[in-house]
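With one protein chain withheld, the remaining protein chains of the complex are depicted in position.
On to subunit A.
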Amino acid sequence: MAGIAELRKLRGSAPASIAPSERGDNKAALLFLGPWFIGLLLITVGPILASLFLSFTDYNLLQPPSWTGLDNYARMLDDARLHQSLRVTFTYVFVSIPLQLALALALALFLDRGVRGLPFYRSVYYLPSLLGGSVAIALLWRQVFGTQGLVNQFLGVFGIEGQGWVSHPDTALGTLVILNVWTFGAPMVIFLAGLRQIPEMYYEAAQIDGAGKVRQFLAITLPLLTPIVFFNLVLQVINAFQSFTQAFVVSGGSGGPVDSTLFYTLYLYQKGFGALDMGYASAMAWLLLAIVAGLTAINFVVSKYWVFYDD
């Protein structure tokens, strides 16, 4: 969680104080930072600039890029599939993340206070987070929510005839939301760590003052946990916008049925690496960057009103 705190504080002091005996390590720095520096130049900054350039061109890998100005961005305004992919992605992010974080917090609170066997429960709940991004789990999901899948077998026990959840446009996205919520173990572990850092004496003092459990939660736990909530929120939003594997595998790469699981990154992949419309894909990448950066900035600004920092 330090990454965020670090950025927050960056305008203040230097990252760490350096002993005066170590002034002027420029040569050594060149050696140690060399690989990182080359990587930054060739693999990150160079491609960022190239991608910005390409976003103003028409380029299919075979002919040299031809400058088309703002055409790609203008095309976005009329691209119904792009709008659909934005709808799908925003729905996915704004439905699954609150659910995921709420579940993570609830279980962290439940587990925090003296449960025997905590390491065991924590492992069981965390395991899906670890495996969730794999193709194997996405394939499993395809089956679990398929016409003859586990969910329908279960419903069949109660005499309910289920449908093919992944093959129906109304429910396909829902199955992916469930998949993301299922991986709540990672934020849960972060919440647990955060709860550990709340000094026990606060609760003792509150108890002496006669505060009940609810009061303690609202007056102590929740305010002191807001930095962690914020950290989880920023991180999960950034990650969720870039989700790809699940939608690709569950829909067989199409984003179907009827584009109901057409994640933004999936559409970008189709445009860039399927249709070789590299200029358009680059413009899409920049829109994604703008959205993610914008939401993160909003998160930071709004955080002033609800995140409580102890320091």
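Operating definition for what follows: contacts are C-beta pairs under 8 Å (C-beta built on N, C-alpha and C of every residue); 3 or more make two chains touch, one makes a residue touch a chain; residues count from 1.
Definition applied: contacts and distances are computed from a predicted model.
Only one of "Electron transfer flavoprotein subunit alpha", "Carbohydrate ABC transporter permease", "Biotin carboxyl carrier protein of acetyl-CoA carboxylase" or "Dihydroorotate dehydrogenase" fits the UniProt record of the hidden chain, and that name is "Carbohydrate ABC transporter permease". Contact with the chain not shown here comes from a single listed residue; of A:88, A:172 or A:190, that residue is A:190.
One of A:74, A:124, A:218 or A:258 touches the chain omitted from the figure, and that residue is A:124. Mapped onto subunit A, the interface with the missing chain covers residues 1-3, 5-7, 9-10, 14-16, 18-19, 21-26, 28-36, 38-40, 42-44, 46-48, 50-51, 54, 61, 107, 110-119, 121-137, 139-144, 148, 150, 153-154, 157, 182-183, 186, 189-190, 192-194, 196-197, 200, 203-204, 207, 227-228, 231-232, 235, 238-239, 241-242, 244-245, 248-249, 252, 265, 268-269, 272-273, 278, 281-282, 284-286, 288-289, 292, 296, 311.
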